[in-house]
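Right after this comes chain A.
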Amino acid sequence: MSLLEIEKLTVSIGRTPILKGVDLSIEEGEVLGLVGESGSGKSMTALTVMRLLPHAMRAAGRVTFDGIDILAAPEAAMNRLRGDDIGMVFQEPMTALNPVKTIGEQVAEGIRWHTGASRAEAEETARKILDRVGLPAQKFPLSRFPHELSGGQRQRVVIAIACALKPKLLIADEPTTALDVVLQAQILDLLRDLVDERRMGLLLISHDLAVVADMADRITVMRHGEVMETGETGRTLTEQAHPYTRQLARASTHVPARAGPPAPETGKTPLLEVASVVKDYAGRRASLFARPAPFRAVDDVSFALGEGQSVALVGRSGCGKSTLARMILALDRPTGGAIRLDGIEVNALAEAALKPSRRKMQVVFQDPYGSFDPRHKVERLVAEPLHLMEKQPSAAERRDMVAAALAEVGLAPKDMDKYPHEFSGGQRQRISIARAIITRPKLVVADEPVSALDVSIRAQILDLFADLNGRLGVAYLFITHDLTVARAITDQVMVMHDGRIVERGRTAEVLDNPQSDAAKALVEAAPDLSRALARRLAGRE
Partner candidate 1 sequence: MKPFKSVLAAAALALAFSAAAPMSAYAQRTDVVIGMVLEPPHLDPTAGAAAAIKEVGYANIFEGITRIGPDGQVQPGLAESWEISDDGKVYTFKLRTGVEFHDGTPFSADDVKFSIERAMAEDSVNPQKGLYSAVEKVEVVDPATVVVTLKHPQGAFLWNMGWGEAAIVSPASADNNKEHPVGTGPFKFESWAKGSSIKLVKNPDYWGEPVALERAEFRIVPDAAAAIPALLSGDVHAFSNMPAGDALPQIQGDPRFKVVIGSTEGETVLSTNNKKEPFDKLQVRQAIAHALNRDEIIAGASAGLGVPIGSHFAPHHPAYVDLTGTYPYDPNRAKELLAEAGLPDGFSATLKLPPPPYARQGGEIIASQLRQVGINLEIIPLEWADWLEQVFKGKDYDLSIVSHVEPMDIGIYARPDYYFQYQNPEFNAVMEELEVTADEATRNELYGKAQRILAEDAAVGFLFQMPKVGVWDARLEGMWENWPLSVADLTKVHWTE
Partner candidate 2 sequence: MSEVPVPHEAPPPASLLRQAFANRSFLTGFVITALIAAMALASFVWTPFDITHLIVADRMKAPSWQHPFGTDHFGRDILSMIMIGSRNSIAVAVVAVGIGMAVGVPLGCWAAARGGWVDEALMRFNDVVFAFPALLSAVMITAIFGPGAVNAIVAIGIFNVPVFARVARAGALSLWPREYVLAARAAGKGKVLITLEHILPNIASMLLVQGTIQFALGILAEAGLSYLGLGAQPPMPSWGRMLFDAQTRMMVAPYQAIFPGLAIVVTVLGLNLLGDGLRDVLDPRLRRER
């Protein structure tokens, strides 16, 4: 009998079904990858196993863990199971820990509850598991509070909590999605080692095929609350028997067709020139009288970008890439250095004098939900940058321009009379791009433009970026931590680390043959489906 056996599981909220007859099983010591896009029901499946579904949700069907009927078990029995035989790791490490309790308390608490150990014994066990997850005593005493830890370190604490009592099954729900690639690789390594070491079953939930391909023995693909396909990882992903699996796999390795990069025109002023830019932020005051030491977010960065060029700025989270982007967009002023757009030093201009320069550069943000004022209709949203025009267009002209911009991004003119919440994430990102191109800018700065999108949507949006680059000759500065995006759409890559640009070169060269340590770390850590499959196949032979 399997460790976990799910049969015909349905979950519904009111009359709306969330899961429609899910079947799934995990053997002892097995790693099962559960893959699917937003709304596929992956997380709800996991929460059903923990019996931690939100109040209004009702589950039916059969869930058996280690011979226990989970759906019928009394709450007290579930309390005994949770944290002891089943551990769970969540997506968002920043909020998963109680901010007012020390990490020691939070790890030891479950140990004491389940084993009845004394405080001292529980703390000793807690200490051991924290050491094991890579939080050594001298740097991370039990008395640390969560806010004193980084995201990756917090996720290690959550893993320590989940694994403290050597559970038979560990459920990890998108455990690395909120982390950058380097941390992702570290956390995945840790999980893999723990599973091997303790012979735990692991239910690894992810939207990322590459991650799952690397980790899972078997894989289950879900869509809209139903299981599409289940099978051994290597075979499922190489054969791609199910059309949806194929679609997912294709999308995650999708590279848009692009016209070659324009020939670099020597001697001409570059479109964008960043010269020795520095940005300091006030640091935290150490004592009442000492002046706080400034924190240097961007440190002496210089580069140039030609017309029509597409450049990626990659780096781990906190490396300063978003700060740099904000300065280029003249939303922030640098502490030192100069930023020139078409030869004009934008950082020296007053807001009123910035208009002509602003017309030449626009922005696309990451979050397709947060980047629109929810109270405005699409027409007004897309037309917003028209504020920058010398001559304000008439209402009719404005509608025409908005319609044209929407057409460019593949939306219908009638969409301009809707509110943003009536669109899906991908459509919103199209609207976002329409807004960015309505003034016919020469440069679009895109800050993680596809990282909040599902893989299939991401592929479409990347296609759109590529298409616009070709047709309109827009130059891109892509800010991203995702190397596949950089590879897909840019000609050049700059690698940023601790506020400095440590490496720069043609995309393919840098990604295939990184020189700096920072670039190497990024490249090594980046999940890649084809490489993962290659490794897996090689490993089997």
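Candidate entries met the following condition: all candidates are chains of the complex that A comes from, given by their letters.
Note that a contact is a pair of C-beta atoms (placed from the backbone, for glycine too) under 8 Å apart; a residue touches a chain by one contact, two chains touch by 3 or more; residues count from 1.
Remember, predicted model here, so these are calculated numbers, not experimental data.
Enquirer: Can you pick out the candidate among 1 or 2 that touches chain A in this complex?
Expert: 2
Enquirer: For a test of understanding, state which residues of chain A touch candidate 2 in their complex under the given definition.
Expert: On the chain A side, the touching residues are 37-44, 91, 173-174, 177, 205, 207, 326, 329, 331, 351, 354-355, 358-359, 361-363, 365-367, 369-375, 381, 384-385, 387-388, 419-421, 435, 452, 454.
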